[in-house]
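Here's the structure we're looking at; comments come further down.
With one protein chain removed, the remaining protein chains of the complex are shown where they sit.
Letters A and B mark the chains in the order given here, with residues in each chain numbered from 1 onward.
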Amino acid sequence: MVGAGIVGAACAKELAEAGLRVAICEQNGYAGGGATAAGMGHLAVMDDSDAQFALTSYSQSLWRELAQELPAEAEYLACGALWVAADEEELREVERKFRFYQNRNVPAEILDSKQLAEAEPNLRAGLAGGLLLTADSVCYPPCAAGYLTKRAAATGGNIFFGKKVTEVSESGVRLEDNTFLTAGLTVIATGAAAVRLAPEIDVHPRKGHLAITDRYPGFVRHQLIELGYLKNAHSTTADSVAFNVQPRVTGQILIGSSRQFGVEDAVAEGPMLSNMLARAIEYMPAIADLSTIRVWTGFRAATPDNLPLIGARPGYRRIYLATGHEGLGISTSLATASLLADEILGRDSAIPRSPYEPSRSVAVHA
Amino acid sequence: MNEVDVLVIGAGPAGMAAAMRAQESGARVAMVDDNWSAGGQIWRGVQNSHTRTPAGIRMFWGTQVVARGTAERTLLLEDSEKAFELAFDKLILATGAREIYLPFPGWTLPGVMGAGGLQALVKSGLGIQGKTVVIAGSGPLLLAVAAYLRKAGARVKLIAEQATTKAVSSFAFHMVRYPMKVTQATALKLSLHGVPYLRGCWVEAAEGEGRVQRVRLRQGRKSWTEDCDYAGIGYGLYPNTELAALLGCRLRTNAIEVNEWQRTSVDGVFAAGECTGIGGVDLSLIEGEIAGYAACGDTARASRLFGARSRAKRFAGALDRTFRLREELRTLPRPGTIICRCEDVQYEKLQQMSSFRAAKLHTRCGMGPCQARICGVATEFLFGWRTDSVRPPILPVRAGSLITRKEFQQESSITR
Partner (left out) sequence: MPENLTIEVNGCELPAKAGMSVAAALFQAGEFRFRISASGQPRAALCGMGICFECRVTIDGQANCRSCQILVRDGMVIRTS
């Protein structure tokens, strides 16, 4: 397993528990230090496409099971998600989403303007309504990744921290210090950095900013997302920001989000941050006076069709991919691990695997 | 946008000296300080020739630097009302130093403060009359604080200095070469008459119900407790380099690296005083003057101060050698002792971590609002860790202050 982010850690645990002898190579000295550490940790069910719904919904059921055993520091919080409609047009989108979820047995409720204000008193007055997805939850991803890594180790897995993989071949991986680790099969799970090991895949870094406040318990109660978020998330070219705010177990408030293409520098950019916070304050004016203690950036691994690459690397027999999760890596990590293990072990899967097969992406862009 | 020739960050001795010299050289000067008056931590509330701000220098009190501004040579500042940018041609960093706090059981109890911290509280109005106080830690600051508190009416029970008697005596011997220091030391000695100054002694634990009521001290094989209302405990000073790091200035052993003109590795940015290395107030004043002159291109007057600076630096070297922290202080935390006070991370959790970054991500150490200013120094001492690189905001800031769009600032002034 190359990478101990949430996806690599989940895959390692799954494969180790299925009886494989697993080794994880992680360039950092700890798990979850890349995009996993930068992410919000919203465990969402999404409705962009049937394939995305299937993966996120399956993964959410796996998270619910895992939640029972997650350590406290993984900060699992079943807070639900509230999609916020600013106007009548967005309210129609709420209704469409509601029917989508209802038809698929996902618990959902429509809130009118008054109910929305009661549910989240710090939202600005006059918003049209919202869609409450009660089953959505949040977690603190680095500790969740740490836990999954420990589980893999507890089942006999070897963890090599501080080992950067420079090359992957059919017979194993080469490390930065030039040692070669022989492996029956190798999984590349290094997020946006996967292209360094598999240059042919169509995965691009999509930069995001986040900010976190001091502790204000009760200020925000649900994961809040503006409906315009989808328009932003779908655009594959333009820079964008969206109101996306999350309550943490600590009482802190995580403020997002931004999306940028073609930027490789991790520096926090004033103008982007400024736009992002302005958007948040537009929806929640009182955020303006909250003490903001940290700002950071991260890189999502984006694919052209907004679906991850899970499965055999095209043209190779013993190399697999688990990357390209864009903003849903934490959400879909557990389902990814399950599907990958099914493919490797020749098992049937709970949902069809074909939408995420890496070959479809390569075929489109060959 | 505001525009000045020289912007000085920090109105302590170095900053004040720099600002006055720069103004003398004809520059338009502005100063920023998070306090409400000049003097920095050392001269907080003191009236002297260094803390009277000359007319013509624009003072931004109660103001903190948050980040770089939107354009080159600008900084984003925040006061209690608003955020604003300030443009400058030359920048002088005189960001001073903070106290070093080393964790021990009970150090989180209310009433246990820094030595300088307790002094600052008294200077900002806390009545200490008749209160029993123990002063401990390391360095000459302990004596100054004890004398100050005693004068303010406190019953200073004792001063516990972790350095050995031998080290402290040799330091006193070296001070003979600095007549000013000898005068100061004699004055201190007189004002502390009757207060035990215990060398090779430190606080092992603080105890009490809801607040400190006593501390347990150790000196060699002897261990005993002393009752107290407040304990002021500081283990020396640590340079404040966050702003310099944010601006890309090179650091050297925890301090800002400067050349003979007090210039940092970044063009147009100077630094002076404790943020360039702990050296005491005399060195800070001289460095500030050099920085002030040099920032205005007045190299002739700046270079005349080089000799004085060299002499003051020798004193700084002696200071450093004398008050080196002893190994035993590393063994004070118990498994349950809290190291990161913002997030309440215990020593035993940190012992399992390989680096500050690992600790941060997996235990929340350093994730709180102090941004590792306290636990970063402590874990550097305890584990040899280096903290993460500095990112904006360098201090917690109102979210609205990070919004630089003009149209929004107008809107927000209405909504707020």
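Note that contacts are C-beta pairs under 8 Å (C-beta built on N, C-alpha and C of every residue); 3 or more make two chains touch, one makes a residue touch a chain.
Note that the structure is predicted; figures quoted are calculated from it, not measured.
Colleague: Can you say which of B:Gly69, B:Gly114 or B:Gly279 touches the chain missing from this structure?
Modeller: Of all options in B:Gly69, B:Gly114 or B:Gly279, contact with the hidden chain holds for B:Gly114.
Colleague: Among the options B:Asp34, B:Glu85, B:Glu226 or B:Asp320, which residue touches the chain absent from this view?
Modeller: Of all options in B:Asp34, B:Glu85, B:Glu226 or B:Asp320, contact with the hidden chain holds for B:Asp34.
Colleague: Given the full complex, what residues of chain B touch the hidden partner chain?
Modeller: 34-36, 41, 62, 64, 80, 98-99, 101, 108-114, 116-122, 124-127, 210-211, 338, 341-344, 368-370, 373-374, 396
Colleague: Since one chain isn't shown, list which residues of chain A touch it in the complete complex.
Modeller: Looking at chain A, the ones touching the missing chain are residues 214-216, 250, 289, 291.
One rule holds in what follows: only the chains that are shown with their structure count from here on.
Colleague: Would you pull the chain A residues touching chain B in the complex into a rising list?
Modeller: Against chain B, chain A makes touches at 28-33, 37, 73, 142-143, 146, 161, 211, 213-214, 255, 268, 270-271, 273-275, 277-278, 280-281, 285, 287-296.
Colleague: Touching chain A in the complex: which residues of chain B?
Modeller: Chain B reaches chain A through residues 67-68, 70, 76, 353-355, 357-358, 361-364, 367-369, 371, 391-393, 396-400, 402-405, 408, 412, 415-416.
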